[in-house]
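Pasting a structure below so you can have a look.
Apart from one protein chain that is not included, each protein chain of the complex appears where it belongs.
We just call them A, B and C in the order they show up, numbering each chain from 1.
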Amino acid sequence: MATRKITFREAINEAMRLEMRRDPTVILFGEDVAGGATLPHMEGENKEAWGGVLAVTQGLAPEFGRNRVLDTPISESAFIGAAVGAASTGLRPIAELMFVDFLGVCFDQIFNQGAKLRYMFGGKAQVPMVIRSMIGAGLRAAAQHSGCLYSIFAHIPGLKTVVPSTPYDAKGLLSSAIRDNDPVMFFEHKLLYDMEGEVPEDNYTIPLGVADVKREGDNTTIVTLGRMVHLSLEAAEKLAGDGIDVEVVDLRSISPIDEDAILKSVKKTHSLVVVDEDNPRCSLATDVVALVASEAFDYLDAPCKMITAPHTPVPFSPALEDVYIPSVDTIVSTVKSLRE
Amino acid sequence: MATRKITFREAINEAMRLEMRRDPTVILFGEDVAGGATLPHMEGENKEAWGGVLAVTQGLAPEFGRNRVLDTPISESAFIGAAVGAASTGLRPIAELMFVDFLGVCFDQIFNQGAKLRYMFGGKAQVPMVIRSMIGAGLRAAAQHSGCLYSIFAHIPGLKTVVPSTPYDAKGLLSSAIRDNDPVMFFEHKLLYDMEGEVPEDNYTIPLGVADVKREGDNTTIVTLGRMVHLSLEAAEKLAGDGIDVEVVDLRSISPIDEDAILKSVKKTHSLVVVDEDNPRCSLATDVVALVASEAFDYLDAPCKMITAPHTPVPFSPALEDVYIPSVDTIVSTVKSLRE
Amino acid sequence: MSLTSEKMIDVYETMVKIRMFEDKVAELFAEGKVPGFVHLYAGEEAIAAGVCIHLTERDYITSTHRGHGHCIAKGVNINSMMAEVYGKANGACKGKGGSMHIADVEKGMLGANGIVGAGGPLACGPGLMAKTLGTDQVTVCFFGDGAAEQGTMHEAMNLACCWTLPLVFVCENNGYAESTPCSYHCAAKNISDRAVAYDMPGVTVDGTDLFAIYETAEEAIDRARRGEGPSLIECRGFRYYGHFEGDAILYMTEEEKEHNRARDPIDNFKKRGLERRLLSEAQIAEVDTRVAAIIKEAVEFAEESAWPDSEEVFTDVYVNYP
Partner (left out) sequence: MSLTSEKMIDVYETMVKIRMFEDKVAELFAEGKVPGFVHLYAGEEAIAAGVCIHLTERDYITSTHRGHGHCIAKGVNINSMMAEVYGKANGACKGKGGSMHIADVEKGMLGANGIVGAGGPLACGPGLMAKTLGTDQVTVCFFGDGAAEQGTMHEAMNLACCWTLPLVFVCENNGYAESTPCSYHCAAKNISDRAVAYDMPGVTVDGTDLFAIYETAEEAIDRARRGEGPSLIECRGFRYYGHFEGDAILYMTEEEKEHNRARDPIDNFKKRGLERRLLSEAQIAEVDTRVAAIIKEAVEFAEESAWPDSEEVFTDVYVNYP
């Protein structure tokens, strides 16, 4: 397949575009995803002013029309519920929840309806839908627009949860998510949108639930995901300079989670550091540590370590937010501390 | 203090009654907490038909009047938001979210408003409120009325989360929660309401964040909470018959969590089993294991074990729900397996 | 108007099925044979029957915690319903859902729902599906007076109107949300007044009057089918049983209960149907006998059905999960 460098944003856009071309039952909706401007009052003017708040869906409304790319009122419960209802009656909706921090106004439709419908109906229904949403700190977007919160979704039976770290993974995982027959939460870290990477032009899929070893190494396993993959790789480079050869496992999807990949790596390296931007309590970080402490305990040579955001909301001030987010330095020093 | 046997339900009612007598700024509201029936159309008839769906608030409306005990429309976002707003302007509201499974329709007001307000305002506000809510499986109440979900609340910075297991603890912890200056989630397991226990007549408090060793032992630490405390104690009895002397640590509050008590016990017993009725992923169970695997690793003689509900919604059928809930037998066999 | 004698017998059968089903479940609950939270529809039969008579199997409905009536009116198999209420493997949901979650997507019944107001958003889904694919399917969203106060209902009605979806919102105002009277929880004079908030037609009808409901629903459903968008119908009635089984209904006066009994929707319908010669005493007797047998059989079916295998706890969470 021919590849070229595109951004994470473009990769996501392309996955939707290609899947919508492939399957007429795939539709997309959310606040400003068409960009308001394709409405009659703008006839003859710029047709695509927005395409989502960070321009991820730009170009889709012109190509597929208002019938398949719909703006919504600010009514997340209604349109996520609509996605659940549409998915269980024949469509494959992609609903955009602008920021994951807005889950609080629509969580029932996700966790009590979308996630449970199949089970409650005794398997006699399916809910093939994707909810795309932005996560992550670093944009000075403060306490209500900077969370990760994916741990909450991984906690919920019936949901699948995906957190890609590269343009290549984003496109392949989103294609899989759209074709998947279960409800999938697909999280995009806002600081990754401008990141570039080689991506095939055609359609391809990456299976959900398969981790990717982004760097091989023998000394310590770093299990991580999303934007933290890049910080971990940066730390790994520095550690390599000190002769410490870490393995970086990018989970990519956290429900299902690739237990085998985690355990295999830890059995090789004998120690574990989890790097996770989410808050620390009852989180993905504790989940991975608990897995290892129960299933690979005998292989461990050192305490398991977790590097996470603190147990605080995300502060606004750049001076504080930079302290909030796990840093390359902390990763380096934590890995080193295991060898003392 | 004089004590007498009362039920878990009565203990909770009494805590509210005594705190409301003590402090005129404490008010209570939620669906049917006054019981609809104290309204004009029932003048002269039975004044207190309901007192909450499981009668926990019975008698409070007659004593304190409609001005301090208010029924609400089915509008959880509105009345929980009202609690946040009232708490930050001078009252100490107790809001009843009937079942925790309804968090999905009001989570924003809990996690983005109540929990973050103090932080976002730079410490220049406080939110002294309590949200009481029912948790737990066993009543054949099916997938949308039987969850635990407390792991989600423990994940959220800014919230405190309490899960009592006995009438005595329930009363003392609820009094503390009402007097606390932070937002507290207070969870009542519906299968415990009829449980009896010795409870002092007067007001007393139990500090939040202090675990209680419900049974001392040297062999294995069981960390547990809520209704699972009783199953764990039952298992402990059986294990004692086999010469295995387990220690049962009742967390009582999971945020703050009593890390010292957990670590102290594990350092003594050298092994850990967590018994938790919540779903397994990114949960309280993984949280406790991760704490131990990072902070008491060198004391562990065996893999940490978690006994939890499965990664499924709660099924309705008695034949299935009984399999869903962790059992005494599983606790016994898991503890035994550690000694093989 | 499309009201024929044939349809009226259909409607009568539906109402009697609901009534007998609910009376039987009340009995079974009292005997301890049926567990859990059980909310009975008796008293509100005219609503489900008068609305669903205008729907085909390809149309959809969303329902509430009080869903048995909707299921029956939408054609869900009675045996599988009863088995579900018991929690048996032969139940409509293999025993996994229970009374509060009975569903049959094949029949267009998208599930009873334990979350008040959740059906509004869900109903927009098949509405959007029909619009996207260009079919003429209509979706009816049943919701209670208490549900009218949930934010979800507001959002759903606004979204459905914005998108001109083929929906009908039917509010079953039985006067109470659990023990709380509608006069307390609802600030509107009429719930149907809220239609103005979405610029759609809104009307209040007598929820015990099958004929009124039949006519009003027909108009609204036709409108939706023509692609002209949603309507709101408020049906004022009552429930005979408590909020759920176990509730002694101490929040209603004896007077109120008597007043309700005098407005029985089935009696009311029989009387007027006979007067208008839409059905005969003989037909009524035939239906009554036949339905009694159906309910009896359903109980036997449920009693004889096996419990689900314990492995069933773990299945049906996902279509696939590696």
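Definition applied: a contact is a pair of C-beta atoms (placed from the backbone, for glycine too) under 8 Å apart; a residue touches a chain by one contact, two chains touch by 3 or more.
Only a predicted model underlies this, so the values are computations on that prediction, with no experimental measurement involved.
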| item | value |
| --- | --- |
| Displayed chains contacting the withheld chain | A, B, C |
| Sole residue of B:Asn13, B:Gln58 or B:Asn112 that reaches the chain not shown, by the stated touch rule | B:Asn112 |
| Residue touching the undisplayed chain, where the options are C:Gly151, C:Pro166, C:Gly242 or C:Gly273 | C:Gly151 |
| Residue in contact with the excluded chain [from C:His185, C:His243 or C:Lys270] | C:His185 |
| Interface with the undisplayed chain - residues on subunit C | 149-155, 157-159, 161-162, 184-189, 193-194, 196-200 |
| Hidden partner interface residues of subunit B, rising order | 25, 27, 67-68, 70, 72-73, 75-91, 93, 108-109, 112-113, 117-126, 157-158, 160, 180-182, 207-210, 256 |
| Subunit A residues touching the omitted chain (full complex) | 31-32, 35-37, 39, 41-42, 45-46, 49-50, 53, 71-75, 77-78, 101-102, 104-105, 139-145, 310-313, 315-320, 323-324 |
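We adopt the following convention: only the chains that are shown with their structure count from here on.
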| item | value |
| --- | --- |
| For subunit B paired with subunit C, centre-to-centre distance based on mean C-alpha positions, whole Å | 35 |
| Inter-chain centre distance, subunit A versus subunit C - centres from mean C-alpha coordinates, in Å | 39 |
| Centroid distance [mean C-alpha coordinates] between subunit B and subunit A, Å | 31 |
| Touching two or more other chains - residue numbers and ranges from subunit B | 77, 101-102, 104-105, 142-144, 310-313, 315 |
| Junction residues of subunit C, two or more chains touched | 91, 93, 95-97, 101, 113-115, 151-152, 317 |
